[in-house]
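I'd like to ask some things about the structure below.
One protein chain is absent from this view; the other protein chains keep their places.
Labels run A, B and C following the written order; every chain starts at residue 1.
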Amino acid sequence: MERALNSPVPLSKRFWPVFRTIAIVYVILLLGQQAGLEPGRIVREMTDNPVIIVQQLIVGLANAAIITIVALGYTMVYGIVESINFAHSSVFMLTTFVALLTMSWLVNAETKAPLWVAIVAFIPAMAAGGLINGLVERYAYRSLRKNAKIVGLIAGLGMDFVLQNIGLQIGAFGKLPNAYPNVEGIKFLKILGNQNASPKSFPAVNEFFSGPGIPVNVLEFIDPHATLRITPADLLVIITAVVLVFALNWFVKNTRSGKAMRAVAQNPAAASMMGIDVDRIINLTYVIGGALAGAAAVMFGVYNGTTSSSIGATTGLNSFTAAVLGGVGNIQGAALGAVFIGLLSSLSDQFISSRWTNAWVFMTLVLVMLIKPTGILGTEGGEKA
Amino acid sequence: MAQEVLLEAKGVTKRFGGLTAVNKVDFVIYKGMIAGLIGPNGAGKTTFFNNMTGLYTPTEGDFIFNGKPITGLKPHIIQDRGISRTFQNIRLFGQLSALENVLVGMHTRLNGTVFEAFFRPKRVIHEEKRAREKALDLLDFVGLGRDSAEMAARNLPYGFQRRLEIARALASDPKLLLLDEPTAGMNPQEKKELTELVDHLRKELGVTVLLIEHDMKVVMGISDRVSVLDHGEKIAEGLPKVVQANPKVIEAYLGTGAAAEGA
Amino acid sequence: MAILELKNVHTYYGNIHALKGINLTVEEGEVVTLIGSNGAGKTTTLRTIQGLLKPREGSIKLNGEELTKLPPHDVVKRGVSQSPEGRLVFPRMSVKENLEMGAFQRNDKDGIAADMEKVFGLFPRMKERINQRAGTLSGGEQQMLAMGRALMAKPRVLLLDEPSMGLAPILVDLIFDIIRELHHQKTTILLVEQNARIALSVADRGYVLETGEIVLSGNAKDLAHNPEVEAAYLGGKAH
Partner (left out) sequence: MKQKLLNNTEAIAIGFMAVLALVTGGWNTIVCAVIAGLLIGLSANQNRDGIIRAGVLGAIASIITAIMGYIFNSWVSTLPGVDNQAPDHLTAYPLILAVVIGTITSLVVAWIHSIHEEARRKQAFLIFMVVCAVIFPFFDQCPTLAWNGPISIANPTVGCTTSKALLWVNAVIVTMIFALQALGLNIVAGYAGLLDLGYVAFFAIGAYTMGFLNSDHLVAQDTFLKTQFGFWLVVWGSAAAAAFFGLLLGAPTLPLRGDYLAIVTLGFGEIIPIAAKNLAEVRIFEPISLFINQLFSKADAQSLDRMQNAEAFLKNTLCLVGCDPTRPFDFTAGTKGISPISPPVFGNILGIPKIYAFVNGDYIPWYFLALVLLAGSAFFIFRLRDSRVGRAWVSMREDELAANAMGIDIVHTKLLAFIIGAMFSGFAGAFYASYVSFIEPGSFAFDISVTVLAMVILGGTGNITGVILGAFITRVVDLVVLERLKQLINGITEKVFFSGIDNPALVQFVQSIADATAYKVMLFGLILVVMMKVRPQGLIPAETAAQKRKA
């Protein structure tokens, strides 16, 4: 003990980690300001106008709702086959087109749509998502499952490109001429615009009881003039997400197929010995994941108002980060991670720098992997026999 | 013969969640001996091995190798210190040739860096040449012959694969060689030949061997000392014959019901 | 007629010829044991019967019906269920859910409930822990759960793979008492066990497997006193 006190070496050793942390934080602040990380400005902007924070929180929650549903697809598939489904983000992207076309067909390519149109659009979008993902699993992944993991990953990547390319080419249908061939039905395709890669507009869902939104005066104590508007899109997105998370949780916990899914995730060999058709259950997982992507697509379209063939990558990265953050394979974890990512994105858009938001999300992903690779609610995967 | 301790395990315990796979095992290996470790399936033998070689960190207890603690070190450092192993279910580098497999085993004993790989200074050329020769000798020694040197490991017959694993483990000149069920899946003739190889290897190379084995005949035939694990605990230790007659061992291996019936 | 019949079954792992022409029969209500050293092909035989591995040659018949081409879940449906080596319970599911998974191929709710009671009768400890997660059970309890789970399929042939593995002697005795009880109830069992003596003590007949081939077969009592078997698998204990 005495020696330890007298000698200077342990002292510097004790301060080294502190010093290192300070140095790292300093460097991050130094370089981070280029990407909008200026704490002084951020704090000041927040205190100057606190209403914006609340507004951004609502935006963040709505984004989180969408991210959650996409993340569920990642997390369920990862939970059962322990491999990332790279094509998931593209399935999501394709289903936004299904949703877009359904809605514009129902309202005949007009710019406004009542709420029921959005609700109806869930059906074809979810069906399409389930179908695409199911087919991808059946024909691209299934026979590869016995190979090394990297083989499946690469095949998934390949499918991702194929689907992305299809998404891009869907845009070309917007170029179909009006008069020729003279079919009325294709009119709604005009909504796809005449540039393949450019964003396509969703009809705005703005009929909500009797007005464009409910004004809510929750912030009177800060600013008597501040009024928040909660739009139908906000409500639709958040309520759908909550309903889907609970429904999925119930499904996995209580139904025969849900239990089989859990069994396969925990031990495919044993599940097979119990008479569970492992291939079918894995396919079912993909189908459900795809259907969820379809649901998320409607939410995304209604909320953001546009889609394009390139939205898959960002949403995919956000959702995957959310899934990892919450602990891969965990439904509640995905929701928790998504709330974190959603809030981070919306606050970053407002207060840090919207151009660098993706970079901050990515930083979060790396940090999470460094600090807790298993995620917030994750369990150790190592003990699985 | 002055008996020098090579490896000592002190109260090694490994728990997985609620399951205690290895429970307070004390264990000593002297230089130059062949130590046998037996026990029924799932008794914790391989777990014990994995703790020793750094794949797991023991929950409690210590391993002392050559007078220095090695508990909790990374596997590659433990291998560098002089403990080398084979695996229960053969884990060769399938696409590499037999020769290359042995050369990988020599990794810690070679010094070539990336730059040297490109410029190939004399030192590295010599080193590689010597390494290749030594690897060929080792292949010869374990009975693969130089002809198999260029064969991809996964294309070798089963028995050769087991031998190649031993050659690979020997490549780093280990002080202690751990063999995990080296005769599993072999017929009696092959078993006999492999037993001879193990014996041979102790005599020729002076390696200390710790052997996990299922086949009583194999263990009893060559071991100087046998320890018996059951249910994660060491239940007996001593000369093969003594251990064989130990009622506890008979019970663990043959079951009480059977003992009653046999009586 | 034999309820389970294997004829000249050859199974490969990649290029490794693991089973080299297995011939084996199990009669209704009989306990047959398969003994042999590690790596002899015992588990491979069970996995082949259940359809987890596809034989390259030969036929496997259950009550005269060919099983070889069927996927594992259909084999379970036909009435072959297994308590696997290493138990492989579903660790994050409760005991009850594990047992339900055993009855996955069945639709008769009443029958399932009745069978669950039966399992609880055999393994009272399972009833005490009905809501506990299987991963937190002790080794012996997990073994009981694995056997109970296999019984929930109401199998015509029950495959037991190494039920004594890693268990303390007292638990081994308990497990084998239950196997005797099952035998008494006329359950047809194919038992794989490395503890040859205890296995032969409960079985009617036995097969000895060596590097993928059956080298000996016969009445369990005879096998137990066969000098070769004694030497190789009973510890070479001198009488």
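The rule we apply is simple: a residue touches a chain if its C-beta (ideal position, glycine included) is under 8 Å from a C-beta of that chain, and two chains touch if they have at least 3 such contacts.
Model, not experiment: these values are computed from the prediction.
Colleague: If you put the missing chain back into the full complex, which of the shown chains would it touch?
Modeller: Contacts of the unshown chain, counting the full complex: A, B.
Colleague: In the complete assembly, which of A:L61, A:L101, A:M126 or A:A155 touches the absent chain?
Modeller: The one listed residue touching the chain not shown is A:A155.
Colleague: Of A:I119, A:L135 or A:A172, which sits in contact with the chain we cannot see?
Modeller: Spelled out, the listed residue whose C-beta touches the missing chain is A:A172.
Colleague: With the full complex in mind, choose from A:Y26, A:W116 or A:F246 the residue touching the hidden chain.
Modeller: That would be A:Y26, which touches the missing chain.
Colleague: For chain B, which residues reach the chain that was dropped from this view?
Modeller: On the chain B side, contact with the omitted chain comes from 53, 55, 74-76, 79-80, 84-85, 87, 91-101, 103-105, 107-108, 110-114, 116-118, 120, 124, 128, 150-152, 155, 168-169, 172.
Colleague: State which residues belonging to chain A touch the missing partner chain.
Modeller: Chain A touches the missing chain through residues 26, 29-31, 33-35, 38-41, 43-45, 48, 83-84, 140, 143-144, 147, 149-155, 157-166, 168-169, 172-173, 175-180, 196, 313-314, 317, 320, 324, 355-356, 358-359, 362, 365-366, 369-370, 373.
Rule of thumb we're sticking to: only the chains that are shown with their structure count from here on.
Colleague: Would you mind pulling out the distance in Å between where the CA atoms of chain B average out and where those of chain C do?
Modeller: Distance between chain centres: 32 Å.
Colleague: Take the average of all CA coordinates in chain A, do the same for chain C, and state the distance between these two points in whole angstrom.
Modeller: That pair's centroid distance is 46 Å.
Colleague: Between chain A and chain B, tell me the centre distance in angstrom, where each centre is the average of that chain's C-alpha atoms.
Modeller: 49
Colleague: Using the touch definition from the top, which residues of chain B touch two or more other chains?
Modeller: Counting only residues that touch two or more other chains, chain B contributes 17.
Colleague: Scan chain A for residues touching two or more other chains and write them down.
Modeller: Residues 383.
Colleague: Mind listing the chain B positions that touch chain C in their complex?
Modeller: Contact set of chain B toward chain C: 17-19, 40-44, 158, 181, 184-188, 214-217, 220, 230-231, 244, 250-259, 261-262.
Colleague: Over in the complex, which chain C residues touch chain A? Could you list them?
Modeller: 50, 52, 71-73, 75-77, 81-82, 84, 86, 88-93, 97, 100-102, 104-105, 149-150, 153
Colleague: Please output the residues of chain C touching chain B within their complex, sorted ascending.
Modeller: Its residues touching chain B are 16, 37-40, 86, 135-136, 138-139, 162, 164-169, 172-173, 176, 194-195, 197-198, 200-201, 210-211, 224, 231-232, 234-237.
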